[in-house]
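Removed: one protein chain of the complex. Kept in place: all other protein chains.
Take a look at subunit A:
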Amino acid sequence: MTGQLTGYLILLVFAVILIGISALINKNNKLNRVDELLTAGRGIPFGFIAASVFVAWVWAGSLMGAGEAGIWYGVSGGFNYAWGAALPFLLFIPIALRIRKIMPKSTTFIEFIRERFGARLANTFLVFGICLVLYVCVMQAVGIAYAFEYTFGLNFKITAFLASMLFASFIAIAGLRGSIYNSVFQFFVIMLVVFVTVPFIVKELGVAHIFESLNIIATDASHPEHNADALNFFSTAGLRYGLSAVVIAMGQVLLSQSYYSTAASAKSTKSLFWAYLIGTVVAWMPIPIIFGNVVGGGFHALGLTSGDVPVDSGAAPYIFQLVLGDFGAVAFVILILMTGITTGGNGLAGLQAMFTLDLYKRYIRRDATEEQQTKFGRMIILVAGAVIGFAATFLDGVSLLMIDIFSGILFAAPAAALILGLWLDKINSKVAFASIIIGLGSGLAAFALISDDELNWFVGNMFSLILPFIVLLVSIPFTKERFDYNVLSNYEPSHDLGKGGA
């Protein structure tokens, strides 16, 4: 059952379904119009947005990473992962609403940065934005390849490449609309898998047994997995992990164009607000808590130790397979495939917008027609898919969690300039640029210079996020010039926005 053929068959079946949905969308919509391709015509209703946001934020990290946190930190692990990753999303909601209000005709956040701070900072954000999407997509391809390699023995490199070409294909065919509509299908698959398999695992292991196992871990100092805080909901180590999750997620949310594109595609401001709130806090937040509880608790209830099974990538599939047999293994792989493809596809839809509007139209071909722009947007995503697949083939054996933690240092530094630049008119372009350099430099320096491996990543992440805020806030009393936000409301993009433009 769990042979290579089954693995390739699963990939093929989902490839046919997802590309089929995209081909259908392509046939029924005018996707040679820039606004249709990049913001799905700005008329997507609440439920589609909520499902899209939910599945885009559920990825291998939310399942395997939260499970790992549950193993290390006990009962507080999944919860700390969840609030840490949800907080930046709560912050994103007022940001998306603010951009929609002050610059209603924008598509990318780079357009806002360009009008607010000028070309230099816009290009800096463009580089950060492109690198972030490539990083997130590479991680999805790696996560999918790990799951297929572990369960079916598929070749890591081939699977990573096929997975990235799959999500690149359906975005190249149908743009953001393809990402959102496919998300709906994937939402139902994820929902079905989670709420069929997880209760079975809990029933098999028993809540009382899980509790007893954690109790032993907490009280028996001679236990190899001893953790005195295993049953402490407010443990300091868990809280520290939650704080670093905030920093890591901050860059991943605020610099990801796909969330801005999805926000721009919402039918109304009201549906945008509720879709993002319900998609994240109500529907998404319990998922990592559930996986932290079930994988973390299950790991100890089964008497496993970190020597038996690799905690970072192997614990979750191991528990699914051990408790539910072949059915569990297949279900887990489908879950990882769906979560990885949705996040990758969503990321590429954002990349398509940045490449088309902020690079091609602005720098490569200024007189490009809408048809030429959409053609470029489709082609470049296939190229990006190949690059992502190629990059992912080199990461066999690399810990997803370590890369994730390091990404916080790299991508959190620009958050302050973006957030404060939206509300404070005295934030200056030069200081904003300096704040990014200071945040990034100090974060990397802390990571490299602090010898304590338990502390260097935490301090590095905190420096990268917090120092730019301090620099910008301190600069305010010394800045004379004020930015007039009214100029943003007159912003006119070069492409036609159709009926959803205002």
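Here is the rule we go by: contacts are C-beta pairs under 8 Å (C-beta built on N, C-alpha and C of every residue); 3 or more make two chains touch, one makes a residue touch a chain; residues count from 1.
What we mean here is this: contacts and distances are computed from a predicted model.
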item: Record-based protein name (UniProt) of the chain missing from this complex, from "RagB/SusD family nutrient uptake outer membrane protein", "Heme exporter protein D", "ABC transporter permease" or "DNA-directed RNA polymerase sigma-70 factor"; value: "Heme exporter protein D"
item: Residue among A:F46, A:F92, A:Y150 or A:F273 that touches the chain left out of view; value: A:F46
item: Option from A:I17, A:V184 or A:A445 whose C-beta touches the chain left out; value: A:V184
item: Contact partner of the left-out chain, one of A:Y8, A:F211 or A:F327; value: A:F211
item: Selected from A:G20, A:P199 or A:G303 as touching the chain missing from the view; value: A:P199
item: Interface residues of subunit A (partner: the chain not displayed); value: 45-48, 50-51, 54, 75, 184, 187-188, 191, 194-195, 198-199, 202, 207-208, 210-211, 214, 231-233, 278-279, 282-287, 289-290, 293
